[in-house]
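Only a single protein chain was left out; the remaining protein chains are all shown in position.
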Amino acid sequence: MLTDLPLPELATYRSSQRTPDDFADFWADTLAEAAGHDLDVRLREVPTGLTTLVTYDVTFRGFAGQDVRAWLRLPAGATTALPTVVEYVGYGGGRGHALANLLWASAGFAHLQMDTRGQGSSWSVGETPDPAVATPQVPGVLTRGIGDPADYYYRRFLTDAVRAVDAARSLPQVDPARVAVLGSSQGGGAALAVAGLRTDLAAVVSFVPFLCDFPRATRITNAYPYREVADYLAVHRESIERVHRTLAYFDGVNFARRATAPALFSVALMDATCPPSTVYGAYHAYAGPRELLVWEYNGHEGGGILDEARALDFLRARLAG
Amino acid sequence: MLTDLPLPELATYRSSQRTPDDFADFWADTLAEAAGHDLDVRLREVPTGLTTLVTYDVTFRGFAGQDVRAWLRLPAGATTALPTVVEYVGYGGGRGHALANLLWASAGFAHLQMDTRGQGSSWSVGETPDPAVATPQVPGVLTRGIGDPADYYYRRFLTDAVRAVDAARSLPQVDPARVAVLGSSQGGGAALAVAGLRTDLAAVVSFVPFLCDFPRATRITNAYPYREVADYLAVHRESIERVHRTLAYFDGVNFARRATAPALFSVALMDATCPPSTVYGAYHAYAGPRELLVWEYNGHEGGGILDEARALDFLRARLAG
Amino acid sequence: MLTDLPLPELATYRSSQRTPDDFADFWADTLAEAAGHDLDVRLREVPTGLTTLVTYDVTFRGFAGQDVRAWLRLPAGATTALPTVVEYVGYGGGRGHALANLLWASAGFAHLQMDTRGQGSSWSVGETPDPAVATPQVPGVLTRGIGDPADYYYRRFLTDAVRAVDAARSLPQVDPARVAVLGSSQGGGAALAVAGLRTDLAAVVSFVPFLCDFPRATRITNAYPYREVADYLAVHRESIERVHRTLAYFDGVNFARRATAPALFSVALMDATCPPSTVYGAYHAYAGPRELLVWEYNGHEGGGILDEARALDFLRARLAG
Amino acid sequence: MLTDLPLPELATYRSSQRTPDDFADFWADTLAEAAGHDLDVRLREVPTGLTTLVTYDVTFRGFAGQDVRAWLRLPAGATTALPTVVEYVGYGGGRGHALANLLWASAGFAHLQMDTRGQGSSWSVGETPDPAVATPQVPGVLTRGIGDPADYYYRRFLTDAVRAVDAARSLPQVDPARVAVLGSSQGGGAALAVAGLRTDLAAVVSFVPFLCDFPRATRITNAYPYREVADYLAVHRESIERVHRTLAYFDGVNFARRATAPALFSVALMDATCPPSTVYGAYHAYAGPRELLVWEYNGHEGGGILDEARALDFLRARLAG
Amino acid sequence: MLTDLPLPELATYRSSQRTPDDFADFWADTLAEAAGHDLDVRLREVPTGLTTLVTYDVTFRGFAGQDVRAWLRLPAGATTALPTVVEYVGYGGGRGHALANLLWASAGFAHLQMDTRGQGSSWSVGETPDPAVATPQVPGVLTRGIGDPADYYYRRFLTDAVRAVDAARSLPQVDPARVAVLGSSQGGGAALAVAGLRTDLAAVVSFVPFLCDFPRATRITNAYPYREVADYLAVHRESIERVHRTLAYFDGVNFARRATAPALFSVALMDATCPPSTVYGAYHAYAGPRELLVWEYNGHEGGGILDEARALDFLRARLAG
Partner (left out) sequence: MLTDLPLPELATYRSSQRTPDDFADFWADTLAEAAGHDLDVRLREVPTGLTTLVTYDVTFRGFAGQDVRAWLRLPAGATTALPTVVEYVGYGGGRGHALANLLWASAGFAHLQMDTRGQGSSWSVGETPDPAVATPQVPGVLTRGIGDPADYYYRRFLTDAVRAVDAARSLPQVDPARVAVLGSSQGGGAALAVAGLRTDLAAVVSFVPFLCDFPRATRITNAYPYREVADYLAVHRESIERVHRTLAYFDGVNFARRATAPALFSVALMDATCPPSTVYGAYHAYAGPRELLVWEYNGHEGGGILDEARALDFLRARLAG
């Protein structure tokens, strides 16, 4: 059943999220600090048994110069710099197994799939830790360090995500003018954030994005992970203003307002995890060219393989050599 | 938590399922009848946007000469007859989208993924109908025609599965001496059945198989789809003996007793859908060479991508040219 | 709790369902085709141990001339043609046991209770199969053949329902001028459909009807069986328009618009299975004389035995000899 | 799934319940006290619109001379004293509507259906209050007055049940030599209790009885109403011994040990409400002739209409004139 | 997630509950009748092992002169008459253990915690029975005697609550000019009722009150205990008007309209048990000075210990000597 507003009301919905005055400075300082560490991209080919693809275990330095892992998958025998997809993963997962997720490389792209710090245990394996001060929090990462933007988990994760694009662009197999970011759910939120923080992307794909429109998202769904914020505030009853102040620095709505690259979104009208109004909140705020796939009868799986098929067409058009 | 016996008791568990006296005749007659219809394999290449693989939409004649669909995926540019994996799909799904499930072809196999008649709507798309007399039944297919072995849904589906191997072997891209069958859950049950009905298979892979050890399975789990039988018998209270008589012709335990090809099984000790004792029931009955992957802390997802990684090694060894 | 609009909004709610241009032709052709088969009504008295009633096992030819079963219950010793109730059964059930459902005959009516093809296994026994091409579908019958009105399950079932009235009227125990149709949930949807397809009914009773106002019903409830359509469209993502095109031919709203017989409806404001707005959608569209029983604090059980008591009064008034 | 021991273990299970030394005295005193009040049976014919049956609203004096309601249903036109079924109702229900429950009278029995004091609100209507001191208790009646056998709710209810037989036998329409007691769940428990407290019954029918084998029942199921005792003891932690002392006076196992009339039981192996071992506990203790219907795949609905069909045969044989 | 209206709509919400014309007379008569019984307050010191507090087991005569228990906790060594908190307990609980609930006495108040008749078994122990005629009802007390205001459970309980203030004021340890009533949920509803029935209170504290705005409460939540009314009306379908007539005499909205003492309320916007609009319904009707604590992300736990901390400040200010 519909989990949120009906379609006509979604079409006119706008998020109430405010952009903090120092939003740009906060992120400029954060990325500058990270840029003070060398990327130090390391590649190690891994034997997978696949004959059509080549796979590398990648390590680069992300937030605070901490090592972040990734997979790089390439069509075997590629000889030119390729159009490239940098992918971010959904909540709880990591980069997973080298044998999984073969679509983008099989379609002729270089495919850099970034691991997620401190997650990678709930549905797919990860290997990247999150070295940090874990403040009192509810289980998960959505409230880790939520008392201050400087301490918040997503400051570290999104900095990793921006740096992954730098890491990709530094590789000889990658054509730096043809790099897109892509992800679903938390990965879609990360793609939006990177879209708001970089001006050199060829395209952005954000399926059923998470991390959008927190003022509404934390109030209209019982589903995790947004529920983590509500759980936290149910105990930290006097921190509501403070928590929402932090979240504003990480809200996809605020990133969308600064984005310029052409973007493909998807939204599902029966999605309880990322309620559709929160996706529309980001979509309507998106400052670059934008398209939206609407799945009327889907939950958080969104368009699934059809989302990917449409993105394949979208990326092929945007990243044509 | 464990959903069934602890490991030491599983090691000694044997199924109480009996083999009907006319089991071999029943299946010989069924397959002979099907063989009276020409296979009529039709291939149509489909554009997918993938550069490393070639994909065909396949149609062949299965049970009663009715059309059954499949995907054939091949590594692009293959010039010799390939070792081949014939795959069957889990309950409720169909062959899905052409862009999904790229592993086996990316690893150098010809990969024929058979559609499932009348399913293909619960989690992946299918296009093959089930033309038949649908008797009074509970939702699903597990009790469709369950009053008589001749009318039972799985007589049709498993005949399709056997015919899919014939269809594969008829193709020039396939090396008929190197064909394996593979599947998970319902697909693993189908692989077991085909293993019991053919003598020309190079290998069998059956992950967390369904359709095994019905006398126990229908009593020890509340999870669907086995629960469909319990639901049916809760209403058709006087049909218990009759229903179990039918199921005996389709039980993986009985197919396993006749199998000869080397087989790789997997089982998960926290699996409520296919309780581990029922898998052990089939495994211990398996008459050919056998190996078992035991996942102690998994549910019905079993070993997931690790099951596939191990199967990749297993198949490469068994299907080496 | 209320599962839908509050009462004042229900009072003004109107369904958005459209009537297909060829709706009348579709049904005229369908019924004409069925009429090409002889009814071939067969009665066999069954010993029940009841002393006040006589019971017959009835078989007649329904859709495509296929056999459909029914019970005929009569007060013992009746010597004149009786006012008659033709009853249809709720989703998942069949005509049940001969000893059940004694009310209508005990009240002096001839009572023909039609079996439901292919159901009769979830809560009451049935014996009528559904010989057809079962397309890929989700478990249940609500999406069986849903890709085309000609193939849809409910084309067959509703044709059976119309033919049941013919079968009743052909019996010497039945006064053909005093036949009513009655049912609850799916049975209430069937009664509405028959009301829209016949002009010779003395009365119609439709309790908490199912199969009404699909455009809204498939979006506002998570409860089965309406949910079957949403499940189907979550996988068959590109078939939304096509599916709703089919459903329009079977929507109680469209049948109601053509009905003429006096009707008694019931609706329950806490009903999640058949949300009250969808019932009001049909009720407000009903073109004949109409009455509505509103149960403010009930779920899908509606008025239960009180619905029946009121219907007894209603039918006695409408079917007085 | 099985909710309790498998069938072979049920066959040898015996309850550990002890019979209190003063069990017989307790009940003799209780019934004697009730017998000090005149039965004062009052009948009022109620118009139902049924033509085959006659229905009376009955009031008699039960425990402490308090009024208890019942329905008396008779085949219309009966002229002789009839074999009679006294029925008790399941937990939470009352005697319900006059139009319901027509089976026994339609089969030629006088049918006295007793209302249940203080219940009659959860699934069927009742009109008999429970005037008493309601001690601190969990919601429901299973712990009302549980601190002392003299105060316990079921002392009052079971005394009503015994008196209902007296009331039936006092009627001219009833043949006092051919009275059976019957019920399902709580009603089955009541039938067992009456069987243990009277010697003048022609037959006893106890479907899936409740109120049996409390020492085991309160520990092996999470389902209500047995769970009420566990909920109570979770708060009244120091009352375990005291509560079980009370329950022993009301346990079907103890009544069964004193019964003499021929009895038909039913049990369902997937019943979580009245786990099968607790039914076997009573059945194996039953001191009179006994038969047991075993439903292997049913929950608390037991054999449903088939239980009734078998009971019809059983009663016809035992109550033949 | 929000369980009711968003905050701006709550701010303007007003309850539709009507005050019965004889509301004042009903309660005046009820309290006068109770006043005809001597209070007969009895204190017995209980050894608790606590060194900072003294505890008494209190008994007084409440409704109909029936004994009601309470705890009286005092700071050890107090020599003057103290400001006093009379507390009522939440649904299902009793006065609990003497060692629990030490806050108010530790803060220097005399603390009289009243037991709840007939409850005291679901989460904390009670010892006060409810001697009455228990009419047919759903499990719990919310529908006990609901057919008539004179018979309703809450007439007895609220009379006890009023009498508890009299009992407190009669004690030498209590300063009768400085008595406040306090409670949460059902206890908050009781505090509101007492506030509407007495003019001698120094303050009122009502956390997330239950028993408010029944016309809305019984329709907008599925949570117990309000659901008990809906369950009752689902069976007693013809008693809707009668039941709401009774409830109007016990609705916190109607008590609030007559209150004069300064009051502190709390409300939680994610509370499904006592939906926030129903609390606002009472709060907006409150005729005395009022304050409201709003917890945006809490369920029925409300502000928890912070509610108590704020109440401590509130009471210290209002009950200053």
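When the chains are written out, they are named A, B, C, D and E in that same order, and each has its own residue count from 1.
One rule holds in what follows: a contact is a pair of C-beta atoms (placed from the backbone, for glycine too) under 8 Å apart; a residue touches a chain by one contact, two chains touch by 3 or more.
All values derive from a computational prediction rather than experimental measurement.
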Partners of the unshown chain among those that are drawn: A, B, D, E
Sole contact to the chain not displayed, among A:84, A:119, A:184 or A:298: A:119
Option touching the unshown chain, where B:45, B:200 or B:296 are the choices: B:296
For subunit D, the residues touching the chain missing from this view: 218-222, 227, 229-230, 233-234, 237-238, 240
Interface residues of subunit B (partner: the chain not displayed): 1-2, 6, 270, 295-299, 301, 303-304, 306
Residues of subunit A in contact with the chain not shown: 92, 94, 118-141, 143-144, 231-232, 235-236
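Operating definition for what follows: only the chains that are shown with their structure count from here on.
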Chain pair with more C-beta contacts, A-E versus C-D: C-D
Fitted rotation between subunit C and its twin subunit E in degrees, CA, nearest 5: 120
CA centroid of subunit B to CA centroid of subunit D, Å: 50
Residue list for subunit B, restricted to those that touch at least two other chains: none
